[in-house]
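As you look at this complex, bear in mind that one protein chain is not there, while each of the others sits in place.
Moving on to chain A:
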Amino acid sequence: MVQLRLFARFREELGVDSEQMESDDLRCVDDLLSRLRQRGGAWSRLLSEDQRIMMAVNQEMANPQTPLQAGDEVALFPPVTGG
């Protein structure tokens, strides 16, 4: 399993703060994104390939090719706006 975490607009519009996901067939973050897009609705709209999405694995900035393994914490969020 991996733990998915969502922040800001993603958390709010998807109504999910965090969830456990089966990770057997997830080699990298892009696999996880594809699976989430298959849910349709707001998932496919917010996570579509033309959207700017930032991602982190185990609290370090990541990219779609970053590999995943069981126990990882994967976060998806819109571009950051602090400062």
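Going forward, contacts are C-beta pairs under 8 Å (C-beta built on N, C-alpha and C of every residue); 3 or more make two chains touch, one makes a residue touch a chain; residues count from 1.
What we mean here is this: contacts and distances are computed from a predicted model.
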item	value
Identity of the absent chain, which is to be given by its UniProt protein name, from "Molybdopterin synthase catalytic subunit", "ABC transporter ATP-binding protein", "GSCFA domain-containing protein" or "histidine kinase"	"Molybdopterin synthase catalytic subunit"
Chain A, residues in touch with the chain not shown (by the definition above)	5, 7-9, 52, 54, 56, 59-61, 75, 77-83
